[in-house]
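Of the protein chains in this complex, one is absent; all others appear in place.
Note that the chains take the letters A, B and C in the order they are written out, and that residue 1 is the start of every chain.
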Amino acid sequence: MTARKVGVFICHCGGNISDVVDVKDVREFAAKLDDVALATDFRFACSNEGQERLQQEIRERGLDGVVVACCTPKMYEDMFRAKAGEAGMNPYLLEIANIREQCSYAHRHEPDKATAKAKLLVKAQVEKVRKLRPLEVRTAPIQPGVAVIGGGIAGIHGSLLLANLGHKVTLIEKSPTIGGNMARTVKTFPTDDCAMCTLSPKMNEVYNHPNVTLLTYAEVVDAKRSPGKFTLTVEKKPRYVTDACIGCNRCTERCPVSTAKSPIQVESEWEMGLSKRKAVYLPFPQALPPLWTIDADHCFYFQKKGSCRVCQTICPAKAIDFTQKPERVEVAVGAVLVATGWKEYDPTPLAHYAYGRHPNVVTQLQFARMLDSMGPTSGVVAKPSDGKPADTIVMVQCVGSRGPPGDPVVHEYCSRVCCMVAVKHAQLLKKARPEAEVYILYNDLRAFGKGFEEYYAKSMEIGVKYVRGLPGRVRADGETLLVDVQDMNSGRRLALPADVVVLSAAMEPMPVDNLLAALHLDKSPDGFVKEYHAKINPTETAVKGVFVAGCAQGPKDITDTIAQAGSAAMSAAVFLGSGQMTLNPLVAEVDPALCRACDRCTEVCEFDAVRVDPQSLVAVIDETACEGCGKCTVVCPTAAISVRQFTKPQIVAAIDALAPLAVAP
Amino acid sequence: MTFEPQILAFCCNWCGYSAADQAGAAKMEYPSGVKIVRLLCTGMMDPYYVLRAFERGFDGVLVVGCHVGSCHYKSGNVQAREQVERVEQIVRALGLDGRVTMTAASAAEGNVFAEAARSFSEKLRKLGPNPIREVVAR
Amino acid sequence: MAVAEVEHVAMERILAARGIACDRGELRGYASDASFLTLGVPSLVVFPKDEAECVALVDVAVKHDTPLVPRGTGSSTAGQAIAPPRAVLVDMERVGACDARGHRRGLFAPDLVNARGEPADLTKASPDDELYVRVGAGRTSDETNRALRPLGWTVAVTPSSGYSTFGGNFATNARGSGTPAYGPFGEAVNRIRIVASSPEGARVLEVKDRAEIRALAGHHGLCGLVTELDVRIAPILRAEDMLCAVLSMESSDAEHIGATAGALMKRVASSCRYYAGEFLFIDGAIVRPDDPIRKDTVLGAYFVPTPGSRRIVILYRGRTDAMAALPGIAKEFPEVAFRELSYTQFQAMMRVRTAATGKSVARLNVPGCEDFIVQDPALFGKVLAAMFAVVAGAEGRPVGHHYPEGVVVHYRPQAKVERAAIEEAWALNQRLREAVLRPELTTEDRREHGLGLALFRDGPASRHEILRRLKAAYDPANVFCPHLLEPTSEARFVGSAFRV
Partner (left out) sequence: MTNAVPVLAAPISQEATSPDAALKILAQEGCIQCNKCTFACPVHRVDVLFSPRKVILQAYLGGADAVNERDLWACLTCGECQAACPTQVPYPAFIRAKRVDLRDAMERGAPCKHGGFKDIVAEIMARPNLKQDRRQWITDGLKVADSGDTIYFTGCMPYLDGIFSYCDSAEIGRAAIRIMNAAGIVPVVANAERCCGHDALWNGKQATFETLAKANASWIRGSGAKRLVTTCAECYSMLKYEYPKVVGPWDGLEVLHMSELIVRLVEEGKVKFSRPVEAQVTYQDPCRLGRHAKEYEAPRAVLKAIPGVTFVEMDRVKENAMCCGVGAYSNCDAFTKFMQQERLEEAASKADHLVTACPHCRIHFSCYVDGKPVDPLPTLKIVDLTVLAAQALG
C-alpha cells in the first residue's frame, strides 16, 4: 500500500473531552501509528484558530490524510472537510473520530476506559483514512424544462409559477380540456366564489403562456430516467377536429348520437352521467383548448363503418378530419410534477344507500352539476326521476370514507373536504329556495379551515338541519325516499322523507399506476402517491427530480392544493437550479472487472440508480439518483459494487483496529 | 478484573449513530466496551463484518438502525434485518449463539440506544467471553 | 521512457480507444515461442479479434512506423513469431475464431466451400470432390478435424502440432501428415484474405491465384496479416482401403543403415504415392518399461534391439492402390524386414515417434540443429554416420520424414530444466551442426523449424528473390517483420536465461 502522511488533530473541546480523556496519552499513542506524520491537540479544534492551525499543518507537511478527534461528525465534518479542501488536501481524505458524544460524554465516570476507547477510535479512523482514495465532487447537467402531468388546478398553478420563473413547462392533460375537477364545482368554500371565475383566468393564462406547451387529450404512456433527465413518451389521442374549428357548435347540434331513437347513447362524463352528450362535443363552454372533440368510441363514422359524416359535411370551417392517427411524442425534461388529481368514489357497492338503483340518490359532484346554471338542470335542483324541483334534500356524509381498517370496499382515510362541500351545497340550496328542507347526516362535521367554522354556523342560521348519525338504510317509498337514521344526540330513530338523497362520496386517487411504476414512484398505503416525508417534505418524492402536488398526494381542498403546487414548483425550480447538479460523491461505484451482470443490485435498489448495460454487460450507476445506501454492496456476489469511502476493505480496517486483539503487524 | 464484553456496534448514520450521540449528549452512561462503526445505512450491513468481528475477538455485535418505515433510504433496515437473521444461523452453528442482535433507535431515542447497549453488554457478561478470542497469537 | 516506449504508449491508447485488446504489463512471457529463441521482450502485445481490428491495427502501425510481428499461437519452432523490443507482437489466435465479444466459444462448425468458393454440403459430397473449409486464421486443425470427423472428412495437411493455427501453418508453409499427397500447407490453400500495407495504411486483399498463394506460403509474416483461408479437406481414409507398413533394418554400421534406407526411399518415392512416410531409430529406452506396446505380439519385437547395433524403422501409410509397389521394393533389399500393419498398430508406432521427438517425455527442447533436409537420399548414410559420431550416448534420437523432395531429419536433445543440462545440450547442438550441415552432404538447414529468423541468410537464393518481390507487392510500408530483412538480427537461445 502506498505510504501516506496522516495528521491526527485531537480537540480538548474546552474540557468536555480533556476532563475525561487523557489527551496527551492519546496524542502519544496516535503519533506512533503507521503513516501518522503528525499528532497534535487543540483547546478548540472548531475555533478559527484551530481551523487555521489545521490548514497550516496540511500545507506545511503536505498531509494526504487527516483524522480530527473531536465531537460528532454531524457537527463539523463538512466544515473540516471544506477547510482541508481550501488547504489543498482532497476533502474526502478527512475523517472524524467521535471521542466526545461516543466516548468522553458516555463514559464520564471511567476516565481510563474512556482514554483507552479514544485511542482505539482514533486508530480505527487512521486505519480507514490510510485506505481512502481522493474523491472529486463532480456536477452533472440537468435537462432543462419541467413536465407537469395533470391539468387540474394543481397542475395549472404549478405550471404558471414555473413558467413565470422562466422554465419551459410541458403541461400534459389526459382529457380534452384542462380545468380538472375544480371546473365541475359551482362555487368554492368558504368564499362562495364562482369556481369558474377563479379558475378560468388561470386556465387562460396557462393556455397562452409562452413558456407553456399544452398537450391535451394526451396521456403519458412511458417514462425513462437517465442521469439528470426524464424522457416521457406521451400518446396524443386524435381529436378528429383540426385547429380550424371556430366553435360554432353546429356539428354538436346535428350529431345523431344520444338522440332519442339513436342506437348509440353516451353519458356526459363532465355532467357526471346526469345527462347525455353527442359524439362530437365540447366538455364545457370555457374548455381550453377551445376545440371540439370526436369520441371515436361512440361515433357512427367509426362504429358503423363510415355510415355518417354529418358533422364533416355541415362544418363551415371544414375542421373535421377523420384520418387523424394517435401520435407519440417524446418529452425530455429535467423535472416532473405529478398533479394527476382525484376521482369521486362510486358508492354503488354500498347497497344500503341504493345508489345506482334509485335515480334520486346522487353524489355531491352530481349535485354540484345540478346547482350549475350551465348544468343539465340549469341550476334547478330537480329529482332526476321526474325532473320536478326537489323540496327536501338529505345529505349523507362519510360515504366510502373513514371505514374500518382493511375494509375492502370503504377507504380508511377521511376525505377531508366532503363536510365543507355538503355545507356549501346545503346553504347554496337554502339561499336559492328558502322553503326547501335540507338535512346533513354527519359523523363528525369537520370545519377545520380558515373561515370554515363561521361558514358552518351561517348555514345553520339559514336553516340547514344537522343530524349527528349516519343512515342505516335509504329505501324507496313510492315517489319519495325514506332515510332511516338514529339521531345520536337525541337517540330518536328517524325516517326522513327525501326527494333527493345526496351522498358525500370519498376522494380516490386518479388511477395512474403504470405512470407511477414508470417513474419508479411508490404509493402510500391509502393508494395516493408517497411523498418523501409526510411532515416536512410532502411535495418531493423518493425519486430525485419528481415532485407531487394536490390530490394526487392525498385528499385536500383547493386552498391546500394551491399551497402544495407552490411548494412543489419551488422545489422543482431549486432542483433545476442553474442546470447543473452537484453530485454526492459518497455514492456507489462499480469495478467492471468484477461485475457478473447478474442484476441482483438492480433488484434491491430502491432508487432505480443502477442498471446493467446490455452492451457491455456491466452494471452502470446513475450518480444523479444513487443515494449511497449500500444495499447493493451486500447482495453483490463479487463485491464489484462498493460505496465510496465505505468500501469493504475500509470498513474491515476499522473493525480490525477496534478489535480487542489488535494484533501487532 | 471482571470481564467487560467488547461489543462492535454498527450504527446507521441517520438513526443509530445520532441516537448514540444523543445518549452521550444527555450524559447517559453505557459500558465503554461498545465500539461504534458508522455506516451510511444498516442496509450496508454484510454478514462478513459480523464474522470478521468474532474472528478478531469481539464478544458481540450490535446493529442499530432506524425503525421500520422511517429508513432514510426506504428499506435499508429491512435488508439489514434479513442479513442479521442469516448470519445468526451461521453464528449459532459456530457455537457463538446469542452474540448478534439488531435493534432500532430513532435519532431522538438516546435512551433506547443506551439501554440496548447496557442490556446486551449484561447479557454477554453472563454468556462469557468469545471462546475463540484469546488463543490467537500471530 | 525510451522512444520506443513512448510510441507504444500512444499506440496502445489509440488501439484501446478502438476497443482492441492490448497488454503492456509484464511481458517477459512473450519473449519467446516454441523455438526458444528470443530477440528480447516486446513492449506491446495486441490481440485483434477480427479483420476490422487488424485493419485498424495496420493503419496505426503505418502511421506510427511501428513494426508488427504476427503470431498464431507461437507453437512453431521457426522463430518467426518472436518480436524485437521495438516491434508490436500481434497475437492472431482470435482472428476469425471468436464471437462478437471476442470469446472463443464452445464447439466450432466450419463453413464449407468448393473450389469456386461457393457453399458446399459435405453430406452430399463424393470422396474425390475438391472441397475446402473457409476458416479464420485463428482456427486450429484440431478443432476443425473434431468438427469434420463425424462426417468422415479431415483437414488435408495437418502438422504434427494439431493445435497450431491455420494462419501459422500458412506463414511457415508447414509440413505434416498428408504432405506427401497434398504437398506442404501452401499447396492445400485455395484462397486467402490478407491485410497488407500501403504508404497510407492498411489494404485488404483477396488472393485466389494458386501460384501466388504457393509463393506467399512460408512468408513468415513478412507480407501482412492473413485473416481467412480456404483450406483443402480430404475424406478420412478408411482402414480397409489403406495400406500401413513398417520396414526395419538393424546394423552396427550407421552408414550402411543410412545408405540402404536412402536407396529404399528413392525407390519408394519414385513408384509409390503415400500420405505419411516417417522414420525413427528405436532403442531399448525409447518407451517406458511398462509401456503396453512392448507386449504387443507384432510390435513388441522392434523394442528388443541386439546390443551394439542400431535399428531404423520406416513407417508408410497410403491408399492401397497407390502403395501396391511397396512390398516388391522391400524384397529388393534383403536386409530390410517388411511387414504390413493395421491402422491402430500404425498409430501406436506414430505415438512412439512423437515421444522420440521430445514432445511428451522430454524436459526441454533445446534448438540449434533440430531440423535439416538431405536432398539426395543416397547420402543419408554419410549424414547418419556423422550424426551418430557426435550424439552417441546423448539422450535424443534422430527422427524424421521421407518427403518427395528429400529426407527431413529432426534431432532435439532432451535436457532437464537445469542450467548445466541446458548448456550441455546447446553445445551438443553446435557440434552436430558443424558435423552435419555441410554442402557435400546436400544438407540444408531448413529452419522451417528455425528458418523464420535467418530467412535471408540461409536457404536458397531463389527463395530470397520471391520473398523480396512479395514484400514489395504486399508490404511497401515495410511494417511487417522488417527485422527479418536484416540478416544480422541477433536471435538468442532464451533457455540459458532460465533462473533454474
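The rule is short, and it goes like this: a contact is a pair of C-beta atoms (placed from the backbone, for glycine too) under 8 Å apart; a residue touches a chain by one contact, two chains touch by 3 or more.
Just so it is clear, the structure is predicted and the values come from calculations on it, not from any experiment.
Looking at the complex as a whole, the chain kept out of the display touches A, B, C. The residue touching the chain not shown here, chosen from A:Val67, A:Cys419 or A:Val652, is A:Val652.
Note that of C:Arg294, C:Arg339 or C:Arg492, the residue touching the chain absent from this view is C:Arg492. Those residues of subunit C that touch the chain absent from the view are 21, 23, 25-26, 28-34, 36-38, 40-41, 47, 49, 73-75, 91, 93-94, 101-107, 140, 161, 163, 358-365, 367-368, 415-418, 423, 426, 430, 433-434, 437-439, 445, 454, 457-458, 490-494, 496-500.
Seen from subunit B, the chain kept out of the figure touches residues 46-48, 51-52, 54-55, 86-87, 89-90, 92-95, 97, 131-132, 135-136. Subunit A meets the missing chain through residues 1, 592-600, 612, 617-618, 637-640, 648-649, 652.
One rule holds for everything that comes next: only the chains that are shown with their structure count from here on.
Chain-to-chain contact here is organised irregularly, matching neither a line nor a ring nor a star, and falling short of all pairs touching. For the pair subunit A and subunit C, the distance between C-alpha centroids works out to 74 Å. Centre-to-centre separation between subunit B and subunit C, using Cα means, comes to 68 Å. For subunit B, the set of residues that touch two or more other chains is empty. The touching residues of subunit A, when paired with subunit B in their complex, are 72-74, 98, 100-103, 105-110, 113-114, 116-117, 120-121, 124, 522, 542, 586, 604, 606-607, 627-631, 633-634, 643, 646, 648, 651-652, 654-656, 658-661, 663.
Of all residues in subunit B, those touching subunit A in their complex are 4, 6, 8, 17-18, 20-25, 27-30, 32, 35-41, 43-49, 52-53, 56-58, 72-76, 79, 83, 114, 133, 136, 138.
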